[in-house]
Structures are given as structure tokens and as C-alpha cells.
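Got a structure for you, questions after.
Only a single protein chain was left out; the remaining protein chains are all shown in position.
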Amino acid sequence: MSKKLRFAIIGAGRIGYVHAGSVYDNPSAELVYIVDPFTESAEKVAAAFGGKVSNDPEAVINSGEIDAVIIGSPTPTHVPLLATAIKAGVHALCEKPIDLDIKNVDSLRDAANAAKTNVTIGFNRRQDPQFKAVKARVEKGEIGKVEQVVITSRDPGPAPQAYIAVSGGIFRDMTIHDFDMARYFVPNIVEVSATGANSFCDYIKEENDFDNVSVVLKGANNEIVTIINSRHSAYGYDQRIEVFGDKGMLQIKNLTDTTVELFSKDASSAGEPYMDFFLERYAAAYRNELALFIQGISEGKNLGSTYDDGRAALILADAAHESARTGKSVKVSL
Amino acid sequence: MSKKLRFAIIGAGRIGYVHAGSVYDNPSAELVYIVDPFTESAEKVAAAFGGKVSNDPEAVINSGEIDAVIIGSPTPTHVPLLATAIKAGVHALCEKPIDLDIKNVDSLRDAANAAKTNVTIGFNRRQDPQFKAVKARVEKGEIGKVEQVVITSRDPGPAPQAYIAVSGGIFRDMTIHDFDMARYFVPNIVEVSATGANSFCDYIKEENDFDNVSVVLKGANNEIVTIINSRHSAYGYDQRIEVFGDKGMLQIKNLTDTTVELFSKDASSAGEPYMDFFLERYAAAYRNELALFIQGISEGKNLGSTYDDGRAALILADAAHESARTGKSVKVSL
Amino acid sequence: MSKKLRFAIIGAGRIGYVHAGSVYDNPSAELVYIVDPFTESAEKVAAAFGGKVSNDPEAVINSGEIDAVIIGSPTPTHVPLLATAIKAGVHALCEKPIDLDIKNVDSLRDAANAAKTNVTIGFNRRQDPQFKAVKARVEKGEIGKVEQVVITSRDPGPAPQAYIAVSGGIFRDMTIHDFDMARYFVPNIVEVSATGANSFCDYIKEENDFDNVSVVLKGANNEIVTIINSRHSAYGYDQRIEVFGDKGMLQIKNLTDTTVELFSKDASSAGEPYMDFFLERYAAAYRNELALFIQGISEGKNLGSTYDDGRAALILADAAHESARTGKSVKVSL
Partner (left out) sequence: MSKKLRFAIIGAGRIGYVHAGSVYDNPSAELVYIVDPFTESAEKVAAAFGGKVSNDPEAVINSGEIDAVIIGSPTPTHVPLLATAIKAGVHALCEKPIDLDIKNVDSLRDAANAAKTNVTIGFNRRQDPQFKAVKARVEKGEIGKVEQVVITSRDPGPAPQAYIAVSGGIFRDMTIHDFDMARYFVPNIVEVSATGANSFCDYIKEENDFDNVSVVLKGANNEIVTIINSRHSAYGYDQRIEVFGDKGMLQIKNLTDTTVELFSKDASSAGEPYMDFFLERYAAAYRNELALFIQGISEGKNLGSTYDDGRAALILADAAHESARTGKSVKVSL
């Protein structure tokens, strides 16, 4: 690539900061604009990684000065900004979820699928070296036909009440990553059954949301995917997967900073506490996601998650939301 | 105990053989009768561990020559033989399930609960050193309040079709152990949601049964228990549990014969394949179960699983059976 | 075996107690005599496992009432009692070391090697399931040609000063097990180099002995065996081996009672503390050792460690003792 890809980043929060760092580190990219209504935040990112500051995302996308945009602003802005980018012929990498309302997602679906530019949804976990390695080995046939997937995903601690209130609920906000991970191994899900509980957090209950859930998905080929979530975890960020096939099983463990183990009178082989922050745990995933987005642009095709992947995850989240409230499994068509 | 407890064992199959060995090894017990319609099987047990041979369980229970009976004959005989033992004033240790039909279970319930002798149901896993250690540490408060339990239970391979046909289905035959294990940590279950699949075994499908299932239970205190079952497992008998509380998590691993690990060009830290037979995996559990049964008799109280524990597991199995077929969660009252 | 093998056990200390239990549990053996100058100790063993009590080992060996003797009395009695047993035509299983003085060992060597009965030295670790599994896999060729062996052996805590004073020093008392384990994998050792230190225990230093040592052995085929010892270990009994070949490496880990692991804010995957007592750690090894001794008698050959194995270990211990004091490696001929 002789010329660097010119990026704008919409949203200068912590995820925007991460993306800005990835753009800065990537030799094929340069950061031209960082956009945020809070100028101070945008200036902080610009100071670290370069770029001009703006508070007008539409203007930046239409400026002609950028080739690609990373949309990391609040969820309600995703669909309109994606629409703007598609019209402007600007490649877009948009954070998940596309929207909390499937009608809004569907309203842009045709345009997104017909776009001449790449429209990629930021399901970063598919780019995590751990999950990718499992996927590669499943595809090599090491465990035969996939029959069961078990995804354990527990956050270090719950988001604040104000965030929970607008999050769309645990299924659309947190489990949505796991729905996408389920589809990484079992793309065609046909039925969703969910159970929610209020085990520990009063304000999550006040918001009519759950703090602990289990979701069971059924695949078109009789696969069963089980997702176990909690909004807190005393031992750090818990991100595991187990893929069970007719010839064996593959698992990943959580990450620690080093492999040091302590042997004492109290315990043997005690590892370090797990990493407890998603940006740290998924640092490589975010870098890989951007690299793949850039590579896709250079190859003229989307190598990451598609708009319809984003839509599918929301359909599953909606179904889980309904199932957990009605006690009935919900059939879906992705 | 100055005098040895005199045992009869009903059923000279492999589980009867195990119990006979435990009786033989226990210094407080002696094997007086081994009963089986197949005299040859009974004689084989008697040759190894002593005792007289009979093919008439009722007569043996009523003979006055025994203090306790272990009922390991086919499921339909459990309720009538328990009834006989209760009337005869003979302590009984009965293999699970009590019966496949809750009506039959209920028909003996009052008598069983009013019995002056011990009526113990053989949920051996509660006596497994692994599970017991987890339980003890949970009770010590190491992980705080229990919020989630995840039970993984995969058999090495499916039982033959003839067995499946009369098994009552995977939930009543296999998951029933996991339902009891769920209640070991969360005694009061109030709701059951189950998903079944036919992933690999045609004859299980022919019997209208499932080969892979996931079950989600909800406890009265907002606990969520997730059970993952398969009728086969390429890597051996898979028997794990994870108990998640607000202060931490406890897990057990599967057992290998030794701790030897191989490091080669193909893999690092490769352990031995897992034990692949339940009698080997749960050898200590069976011995402990008998020892506790005997100790309970000497202390004049039932220290093992009660008749109502057996009934509760069947209620959960029935609910799972229904839920997996209707797609609706089922409320239960144990 | 139609008739039970009649045993006497000399020495009713803790190791005698263990052997008595093994004899009791073995269906081919019976305990006829338990011998100890402290009648009370002997009576305690007899009460638990049967047998008559005596304080005269020579008389018992010559009584005609026994087929085999287990010699677990203090080290200086080993050679004379073995001599008596050989003359009396009584099979003997003698605890290590044969003697602390190689001259005494050599004085009985010809008689021991010419004995018509089995003369077995109790290097129990060769019968430990962990070490045996490594040995079996080495012999199957899983790691190719053995090049290096690393043996880590740390006791939970030092023996009392009175014991240290007559122990013959760490190499003859403690490392002697590791010398035999070294020879399990590399039988022909030709050179010994040892380094000793006084790191933590004043009274061991007072006895001119070491509390921490490293020993390096060289085999006739250019193998290197490294032994690491400590007289204490805060995390329990540390008994590991690593066998390194040109195609891979095999290792064993220490044993815990269960596989339970704790995940908390302080540590991940923290296992239970290690077993901290040799009788517990090597319970299976002691039972296997006796079973193999009995099997050897029935097959008319010694299946366990030979007198010359016992002698070889002492030669290595003597060489290490010298090397650690002179700073020179010592050539040996086993």
C-alpha cells in the first residue's frame, strides 16, 4: 500500500483511545480526525496520536479528507453515521451493537449490504488470538464435528446504573459478544432459551435487568451452545470457551500477565490473578481487528464481521430478552 | 460396633459387584446374601466376596438373617423391594432412580419417611472426595454466596439401544445424577428449562431421546445452575463442576491415573487420557457411600441421600423432560 | 497361591505399622509375628492387624512359623537380621539402607546374592504409580534416549537432631532414595559430584551434616542426573522427577488430595497444598512393594530391588558424602 489510509475516529472515549493507538501503530494508516462533542477528550487523543479535532462527525465523514471511519460513539449514533459513511463512500468500522432496536438495524440493512465500501462491525473477540486459535483447530478437524460450545463470560464488575439504564439489557449489551462468538462456531442458530436472575445487584434489578444469566442456543445441525454470564467476577475478567466435538474438546484459559506460580503452605501452583479489564485482555484483538479492516480495504472485501453478523447478534439478544421474560424458548431465523 | 452388620445385595451386575467389594472391605459389615435371578452372576460375586446365593429377594429380605439390604436390581423393582425392606425392619440403600414414574415414588413416600430403619438413595457422587471437598470449602465460605453452578457431565459412550429404550430418557437416567449434584449446592430448585439435541446417535433418536442436552435450573435464592450433558466423550469420562460465588470460584478437574505429563514437539504438558469408566472414576465414592450408610445405621440416622432427595431429582428430571419437548420452562416445588 | 504366606514384621514403628497394614490387606499374606523391644508398640500393631507379639527377632526368624520377614528395625540390625533370615531360608524384605558402612554391606553380599530365598531391599519409590508410569513410558520409547534426569526431593521438615546424629548424613539417609531413583532410569552411574550447604538448620550443622544439597551423577552412556534435596519444604512433601530424552520430556507433579482449584482476587487456579507426609504420599508404593515381594516369592525370583541395588545406592551416597567435603568428583564402580 503506497499511500496511507486516512482515518477519522468518532468518539474519544476509552475505546476510541484504543482504536487511535492501533491506527497510530499501523504503518498503513494515519489518524486525520478525532471527533467528539467533548473537545477536551478529542484533544487528549490527538495529543497522543496526532490528527485534527472536530465535534461534527457528519462533516468529517463528508470532508473528503478521510478514507475510513471508526465509529465508537454512543449506540444511537451508529446507524445514522453508518448511513452517512456509506453515502460518502467511506469505509466504516462500527462498534457493536449496531443499534438496540432491530427496526433501526433493518432500516439500513439493504444499504449496508449494497455498499461499495467495507462496512465492518467491531466484534473484536473473533480477532483475539486465543479464540482464533481454537477456531483454526476446529476447522482443521482436530475435534471432529462440533456438537457443543460452552462460553463463559463474566465481567469484573457491573457497569454503573446510568449505563445499565440505557444499555438495552444484559443480553443486548454484554451477551451480544457471546452470541457473536457462538456464531463464530455455529453460524446458523435456530432457537434461543434464556434464564435470568438477580443475584447480587439491586440497581440492576431496579432497571428490570438481570445480573446473572444462562442462555442455551440450538443450531440448525443440532449443536447446543451454552452461554454463562455474570456481571461480576471476584477473580477478574473471565473469558473462556470450550468447543466439544465428536473427536475431542478444545478449551482456552483466562490470561495472566506471566506464568509465575506460587507454592506455599496454603496452596500449590497458584497462578497470578486474571487480567481484570477488557482493554487489557483484548488488546491484541483490537489491534488485529484494525489490521484486518485495513487489509480488507486493500483487498476490496470485508474480512471482519459483517452488518448481518451484527444484525444476527441483536436478533439473538432480542430472543434471549424475550425468552428470559416469558419462560418460553424463541425460534429465530438469522 | 461389636457385631458385624449383615448385608444382602440384590442384583449381581457390575454395580452389585462393586457394592459387594465395599461390604467385603468394610470391617463393620459382612455379606450374607447375594441375590440375582441369574444364579451364575450371583455365584461369581459370592465366590469373590462370600455370602449365600439366592434368586428370591423378598425371601432374603424377610429371612431375619440380614440387617441391611443394598438394592441394585432393575429400576422397576426398587419401590416394591424398598417397601418390603421397610416392613421387614431392614435398612436399605437403594440405587437411583427410585422409579421412573413419580406416582410410584409418591406411593411409598410416607412409608419411607416414617420408616424406623434407614432408607438411603444411592447418589454416590455426593460421597466423591472431589465434590465433597468443593462442598466443604463452599460451606467454609471461601467463595461467599453461591450464585452459579456449572456441571459438566459427559459419558464415555452411549448405552446400548435396549437400555436407552427402558431408561426413561436421558434426564431420568443420566442427568438425574446432575440434578442431585445441583441440589447438593442449591437444594431448593424452583424452575427448570431444558434443551435437547440429537447430534450423533441414530438409535437414541429412534427412541425419542436426546444425546446432548443443556439444562438450566433456577434456585429459590436466584441461583442459576447450568448442566451440560453428552452421551459420549472422546476424551474419557468428563465429570466437572464449577461453583461460582460472589467472592470466588471453585472448580474440579477430571481424574487421571497419574500426574505424568509429556512434552514433545506436538504438545506441551500433555496429561494422561481421563479415566473412562464410572466405576473407576467413582470407586472412592462407592466405598464412602457404603461407609456412611453403615455409620448412619450405627448412629441411628440417615447420613446419606434421603428418599425425598431421590424424589426431588426425579421431579427435576420430569420437568426437564417436559421442558425440552415443549420449549417452556417448568416451575417445580420440591 | 493356595496357602497364605506367613509374615513376621521386625520393628513396630510407623513404617512397621504401614507394612503390617499391607500384609493384613493382602489376601495372599497373613501376619504371624510382630517383633519390637517395646512390647507396647508391638501390641498396638497386633491389635490392629493380628499376629503374635515378640521381642526376639532372631527367635522369630528361626521359629519355623514364618515364610517371610519384613525388617523395619533400626539400620544397624539390618545386616545381622538379613544374615539370620538367609540362613533360616526365610524371604526378607529389608528397609533401606542396608547399612551405613559399605564394609558391613559387603560382608553379607555373597551370601545375599547366593541366597535361595528372596532378599529384597525396600526402595519403595520404584513401586510408586507415578514413577512407574514414567518408567513404563520411557521404556516404550516416548522420549527416545534418556539424556538427563532431574530429581527434586524435599522433605516437609528436618528430622530431630538425635536422628540426624545417627543418620549417616543426608546423602546416606535421604538422598539414598534419589540415588536409587536415579538408577531406576540410569542404572550404571560412574561419577558423583556433590555440593552441600547449611542454609537453615543449626543442629544439622552441629552434626556436620547439610540441610540443602545438589548432586550431579554421570552415567556410563553420558547421561547426567541432577538431584536437588532439601530437608524442609514450606509447601509440603516435594517429590518430582523430570526425564529428558532426545525426543521429549516426561514429568510428574506432586500429589494433592483432590483436584479442587480456587480462583479468587488473590490467585488463579490455586490447588490444594501438597500432601506433606511420606506415608501418605507413598501409601500406594508401600502396598505395591509388598504385593511385588509376594508375587516374586510365588514366582521364585526377586521382582523388587536387589541387595546389589541397595549396595549401589550406598556407594553413591558414600561418594557424594566425600565429594561434598573434598570439592572433587568421585568415580564409582557399581
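Which chain is which? They are A, B and C, in the order written, and residues in each are numbered from 1.
The rule is simple: contacts are C-beta pairs under 8 Å (C-beta built on N, C-alpha and C of every residue); 3 or more make two chains touch, one makes a residue touch a chain.
Small disclaimer: the values here were computed from a predicted structure and weren't measured.
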Candidates C:F38, C:Y163, C:F200 or C:F277 - the one touching the absent chain: C:F200
Which of B:V32, B:A234, B:I252 or B:I297 touches the missing chain? It is B:A234
Hey, which of A:E58, A:E261, A:D308 or A:E322 is the one touching the hidden chain? A:E261
It is residues of subunit C that touch the chain not shown, namely 143-145, 147-148, 150, 152, 154, 191, 193, 195, 197-200, 212-214, 216, 218, 221-224, 226, 228, 230, 232-235, 238, 244-249, 327-329
Could I get the residues of subunit B that touch the absent chain, sorted low to high? 234-236, 254, 256, 262-274
Please identify, in ascending order, the residues of subunit A that touch the omitted chain? 129-130, 133-134, 137, 142-143, 247-255, 257-265, 272
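To be clear about the criterion, only the chains that are shown with their structure count from here on.
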Angle of rotation relating subunit A to subunit B [CA atoms, steps of 5 degrees]: 180
What chain lies farthest away from subunit C once each centre is taken as the mean of the Cα atoms? A
In whole angstrom, how far does the Cα centroid of subunit A sit from the Cα centroid of subunit C? 58
Residues within subunit B bordering two or more other chains: 143, 247-249
